[in-house]
Every structure is written in structure tokens, then in C-alpha cells.
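Have a look at the structure below, then the notes.
The other protein chains are all here in position, but one chain of the complex has been omitted.
Chains: A, B and C, in written order; residue numbering restarts at 1 for each.
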Amino acid sequence: MNTDIQILDMPLDINACINWVMAPECGGIDVFIGTVRNHTKGKSVLRLEFEAYERMALKEMDKIAKEMLQCWPLHKIAMHHRVGILGVGEVPVVIAVSAAHRDAAFDACRYAIDTLKETVPIWKKEIFEDGEVWVAAHP
Amino acid sequence: MNTDIQILDMPLDINACINWVMAPECGGIDVFIGTVRNHTKGKSVLRLEFEAYERMALKEMDKIAKEMLQCWPLHKIAMHHRVGILGVGEVPVVIAVSAAHRDAAFDACRYAIDTLKETVPIWKKEIFEDGEVWVAAHP
Amino acid sequence: MKVLAFGIVKEIFSGSSIDLEFDNELTVADVKRKLETQYPKLKALASYAVAVNDEYAENDLVIKDNDEVAIIPPVSGG
Partner (left out) sequence: MKVLAFGIVKEIFSGSSIDLEFDNELTVADVKRKLETQYPKLKALASYAVAVNDEYAENDLVIKDNDEVAIIPPVSGG
């Protein structure tokens, strides 16, 4: 099995993702780590709340990984997404991709996070001092 | 100081690089990790030997980081390169880039490794069972 | 028919699922129409999709008994 896809309600283990994709036949690993930013559109963010339609989200993440393996000569893919309440600086997502050559790792990793943000049924609510908002819900 | 550039003769600390660039004002971190591959052009590689013209290499790495900061809205850059003898699976280079938005982190990280491989005076010798060769030395 | 809600749709439905009256065969488009009549705030969303059995569903898909139907407001993971 060359994909490790998980939705977790505890802190993500970046190291575990990197170690899992690392292999003697690889020359490069690209890792994307999402972090909770302390502000958005000029407003201070206190925390984020992530919710997933878990079974479907895992399926959609799995589709992304399959597409990546079809499009690029990759070795392994780890894609972990966290749910629950996250404070500023915490890590909602880690995607690690290993390949014999770095171009494939970079392209595939970027494709993964771009596509995850478009298709995977996970939602985040930004919590401010004076209210909260589901991101992207309204035009 | 928003750049951490080092040439080291001991195992690189991937975590330290990631933790160093991570910050509350960032939304994304891209990390490139080079690893020693067990083969090249169909031949088994036993180990690699990296040598640097250290002072100049640090200067060139610093130039790359300055260019990155000029071209993209980045927060922090860690760029660590190892020298000495490395076995298969070991890590010669780690580049971690944090930014408010992921596109800048991806673009800048890729620019960093691409440019490092072109301009930074570091050389690697591949050691095979039946000989050794300085990579890229001859046409 | 049980319809699952996520994110902002939980607020619109005032709960994590609702039961939709199901007299005859319904397509995804029918479900959307019914829900929008019952919950006009759905129309204020930037967009929303319907998933049937954990897959994004086209408007003309016919929903069967025991299918799991979910409303997917604009996603914002990562």
C-alpha cells in the first residue's frame, strides 16, 4: 500500500508522515503543512473548528491520491487531515509525497492540497472575538 | 532574522527546520527533503560523499534566500545542507519555507532547490561497488 | 428520506440531519427544490452540492431507498 490517508481528531504527526513516505528508492520528498493563521482579512482569529463528512472525505482524499499516482511517478503519499478545534499555529493538514525525482513530488503535492481544498467535504469555521463564520459558505 | 542557512556535517534535523519557520502569521509551509537514492542510471549506489566550498556555499545559499524574500511574500526560510559521507536514505538537504499563503511557499521552495543545484558550490561523489564518480563533472 | 447536514447547513437545518417527505421517486434536483422551498437560506450559499452514498451526485440521479443523502456546502478544508 503506497497511500496513508487519515482524518484524525488529535494533533497530526508531521514526522510520522515524512518517515512513512521516505524510502531508499526516492530522491526527494515534498511536504505541505497547513497551519492555522492568526488573522484573516484583517481580523484576528482565535481558533478554527474543522468538521468532516468523514467517510466521504476519506473517499475523496483517496481519489486525489489515486489521481496523483496516475499522473506522476510517485513512491508514496501520506495525507492527514485533522478535525475538531484548533488553535493558532496548529496543523490542520499534512501532505507528504515521495518520488525518485523532485519535480513529480512538488507537482503532485501541490495538486493534492489544491484539489483537497476544492473537493474534500471538510469545513472550517473561523472563530473571532466578535463572532464566527463558516469559511467560503457565502458569496 | 528570517533565514536560517547552515552547512552541517551531521544528520539534518527536519523537525528543527519546520519548527523554525512555523509562525502564527503563516498559513502554509512547504518543505523539500532531499534523500540519497539507492540507484542512479540503473547502478546501485552504496553511499554519497558531499563536499562544500563552505564559505562560498553559505554566501550563495544566502543569495538564494534573499532572492526568495524579494520575489515572494514569505515569512521564514530554513535551508540546511549536509556534507560528508551519507548512506542510502539519508538526507543531504532540507528546505522549509513558510508564508501566509501556500502558493508563495511552494514556488519559493522549488526555486530554492532548483537554484541551489545550479549555483551553490557543493559537490557529490557517487560511490558504487565498482568505482566512484563526481556527479555532473563530465559531459 | 434522511438528509445529512454539515457546516453551515447544520445551522440552516437547525440540526445535523432532517427528514424529507418522500412521496414518490426523487431526483437530486427534486431534493434541492424541496429543500430550497423549506429552507430558503440554502439559496444564499455560494453554492452547494448533494452527495448520495458518499459521492457527489448529478442533478438527474434518482435517489433510492436506503441511499445516504448529504448536503455539501462549499468545502473549506486544508
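One rule holds for everything that comes next: a residue touches a chain if its C-beta (ideal position, glycine included) is under 8 Å from a C-beta of that chain, and two chains touch if they have at least 3 such contacts.
Here the structure is a predicted model, which is why all the values come from computation and not from measurement.
Asks: In the full assembly, spell out which visible chains the left-out chain is touching.
Replies: When the entire complex is considered, the left-out chain reaches B.
Asks: Touching residues of chain B against the unshown chain: what are they?
Replies: On the chain B side, contact with the omitted chain comes from 34, 50-53, 55-57, 59, 81, 92-93, 113, 116-125, 134-139.
As a working rule, only the chains that are shown with their structure count from here on.
Asks: Indicate, using Cα centroids, the chain positioned nearest the centre of all protein chains shown.
Replies: That would be chain A.
Asks: Distance from the CA centroid of chain B to that of chain C, rounded to the nearest Å?
Replies: Roughly 48 Å separates the two chain centres.
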